[in-house]
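What follows is part of the complex, with its chains left where they were.
Chain lettering (A and B) follows the sequence in which the chains are written, and residue indices restart at 1 in each chain.
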Amino acid sequence: MSLHLQSTESGRLRHLLTLEGLPRETLVALLDRAQAFVDHGGAADPRTALAGTAVCTLFFEASTRTRLSFQRAAQRLGADVLGFDASTSSTSKGESALDTLRTIEAMGVRGFIVRQREDGGAARLAAAAQPGTAVVNAGDGRSAHPTQGLLDVLTLRQAKGADFARLKVAIVGDIRHSRVARSELHALRTLGIGEIRACGPAGLLPGDATLDGCGVGDDLDAALDGVDAVFMLRLQRERMAEGLVPSLEEYHRDYGLTAARLRRAAPDAVVLHPGPMNRGVEISDEVADGPQSMVLRQVANGVAVRMAVLEALLA
Amino acid sequence: MSLHLQSTESGRLRHLLTLEGLPRETLVALLDRAQAFVDHGGAADPRTALAGTAVCTLFFEASTRTRLSFQRAAQRLGADVLGFDASTSSTSKGESALDTLRTIEAMGVRGFIVRQREDGGAARLAAAAQPGTAVVNAGDGRSAHPTQGLLDVLTLRQAKGADFARLKVAIVGDIRHSRVARSELHALRTLGIGEIRACGPAGLLPGDATLDGCGVGDDLDAALDGVDAVFMLRLQRERMAEGLVPSLEEYHRDYGLTAARLRRAAPDAVVLHPGPMNRGVEISDEVADGPQSMVLRQVANGVAVRMAVLEALLA
């Protein structure tokens, strides 16, 4: 459903719900446009691109950093931003997400940045939207977080160049529950990545086709050997309560990225993390703040990628 | 008090606190201006009308849709918007609503959009405001919600034309506790509506003069017979706890607007609802989403009406 919804017949992107099946040329065009925004910096803000256009952050799950990043992207394009926070809203009066979208849409809002707890939540809203309304999935359940996937491959491209076929990368942590991992996997495959190694404790690896074609294992040292990039994932603390992880200490011992471990990767390997980081759990301070860490560059790229997406959908 | 506060000696509107007693020509001028905003759409935003002017949404009761609608209206006029949410504010430190208004007013804010739990809450703030400050009542207790009344009659006028004398309408539901109903009644009477029928369970009908001149009854089928428009009201779930309504199921059976019931109205009758809707309670999905439903047009008209009001008070 998502793929059909995303594209109009002319091939123009209508929504951005997932990176799965997104044509390579569309993905590369978004990265190229984002790179242009990075290169121009704040001084050359294309303030008029979305002047008079209203977008709404429609968050049914709290996420300050993603919301602020989209808000900043919209501001830099000159859009008006409305914020809807489900915790204080009329959804507590029993209104459905669908009625909320339709209502705000009727106010003349043309772009929705949607965060949902449920898989497929953004696609369901997109399916109900009027022609001319665009939905960006800012994370739905375990399924997808496409702008995170885009900003991660943009960061990798900046560090390692566009020839992904010669690159080896590792994805480490709770892949099973991670929409970030799924969007990263889609983007990396679309760009023809040479090799993907997935690593995590057995209980946090997906049982479905998510990792088809990847090397899969639970030995971090082996997974890191010679890779050009490490995509670390955030460990949600509820995994402990669910019995999927014994303790933070054990997790850190077995799957935490430390400086010593990172030396197994290629000497110029880069480390990515979607944030917020659990320092001392999946990543040590030394790595998080070290020269190979791309964490803050990812954040900066996030604004640029979201500008490119909003412009592509709404301008 | 409200009427005196609303007008300056020159007859210009100073605040908008209630539609009760608002001169017909003032009300019609607001509708005409709102219609012009509807006709021009988003492309012709009069961005400079309120440029440099700050307005504040001062909400002592949560209401996302009303707040967003006013916010969008202010944005389209080029105003700066500040938001005050009483749940996280210094009112929790014991500051009164009056001191809050005076403080934000001293920051140079000229327009206040006020939502209050108490009847007369907006008028009390208006009475204390400095010359040059305008207060818009965005709902106070059971008393008034004037912009909702305006957007409802604008919607009716779009559907049925300006000759209200030949129209029959029904207002259905919890009229007793409804500021929306009171503002609708004031607007309909000012515009010379032909006939108003009020319908609801006895415990939800007002005992005061609210319905003077209306046909009043508890038989929905009779109330709908041949009407040109049905104004449905939201059922607050706390009415059950208060013993005023036996159950949602019984309420729906007796007062829910279904497609079968709607056929008793005129064939081209329109259905209005202030939202958020309790689907399956006061209105069925079929009606809510059907061709006679004006619900989303009401929302669109709401932004236009609020633009007209803010412009009239502040430009």
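Criterion: a contact is a pair of C-beta atoms (placed from the backbone, for glycine too) under 8 Å apart; a residue touches a chain by one contact, two chains touch by 3 or more.
Predicted model only: the values in this text are computed from it and were never measured.
S.K.: Of the identical chains, 2 are shown. What's the total across the complete complex as given in this file?
M.R.: This complex, considered in full, is made up of 3 identical copies.
Here, only the chains that are shown with their structure count from here on.
S.K.: Could you work out how far chain A has to rotate to sit on chain B, using CA atoms and steps of 5 degrees?
M.R.: Resulting rotation angle: about 120 degrees.
S.K.: Where the centres are mean C-alpha positions, what is the separation of chain A from chain B, in Å?
M.R.: Result: the chain centres lie 41 Å from each other.
S.K.: How about chain A: which of its residues touch chain B in the complex?
M.R.: Residues of chain A touching chain B: 52-54, 56, 80, 82, 84, 88-90, 92-96, 99, 102-109.
S.K.: Help me check something: in the complex, which residues belonging to chain B touch chain A?
M.R.: Per the touch definition, chain B meets chain A at residues 41-43, 45, 47, 62-65, 68-69, 71-72, 75-76, 85, 87, 237, 275-279, 296-297, 299-300, 302-303.
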